[in-house]
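The structure appears below as structure tokens.
With one protein chain removed, the remaining protein chains of the complex are shown where they sit.
On to chain A.
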Amino acid sequence: MKPAEFYQRDRLRQPPALTPDYKTSVARSPRLAMLSLQGSMSEITGPTFGHSDIDPIDNDLIRNYAKTGDPVGERIIVHGRVLDENGRGVPNTLVEIWQANAGGRYRHKKDTYLAPIDPNFGGCGRTLTDEQGYYYFRTIKPGAYPWRNWVNNWRPAHIHVSVFGTSFSQRLITQMYFEGDPLIAKCPIVNTIPDPRAIEQLIAPLDMNAAVPLDSLAYKFDIVLRGRRSTLFENRLEGN
């Protein structure tokens, strides 16, 4: 069997471009309809990565920028699988994360929030999934922080997640939230997602089975990328 196109992206579960309660989207959202395109070689291929691209410590945010000791905050493990819509693990795919520190401050020259930078915390990590699509990070639970949207908007604690999959049409950036955070329901960025089930899919449950006693709590976050047909039938990609 030769793999073929990817399943149509379900736009009813994805945020639309224009979401006025998230104000920055207003001037940055296309107003005309997108052109729907069936997959060609340009869409069903995408970049590949290997272990020579990254280092083993890159997935340990507690250690990968430590200068004088460990970073401040609640030590956590974030782990899970990258799956496709058919439920198959996506192996050897690059997962990159970034986040604020425990006080809600980003190590970025454009972040001016009054919470302090942590000298031992960079706030980014990356890893490749294993043969089953499994990935693992060790980090610090990020803090909530205020942002300029309405006068008093606060982002729930979150970790940004970037995933590649096997094709450029699976490319995805999303955010992981933490079970039980009351700020999730109030967040205009979370609420750009129109389907409550799709929001729930971004909330990682506490996973005591993966917690390390006397060391770290754990949250489990599975990421689903678009699935694809497994047979070509009439839809010939290349007329062969």
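FYI, contacts are C-beta pairs under 8 Å (C-beta built on N, C-alpha and C of every residue); 3 or more make two chains touch, one makes a residue touch a chain; residues count from 1.
Please note the rule applied: contacts and distances are computed from a predicted model.
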The complex has one chain missing from view, so what does its UniProt entry call it, picking from "Protocatechuate 3,4-dioxygenase subunit alpha", "NADH-quinone oxidoreductase subunit D", "Peptide/nickel transport system permease protein" or "TusA-related sulfurtransferase"?
"Protocatechuate 3,4-dioxygenase subunit alpha"
In the complete complex, the non-displayed chain touches which residues of chain A?
3, 7, 9-11, 13-17, 19, 22, 24-32, 34-49, 53-55, 58, 64-65, 83-87, 94, 96-98, 106-111, 122-124, 126, 160, 162, 168-169, 171-175, 189-190, 192-193, 195, 197-199, 201-202, 223-227, 236-240
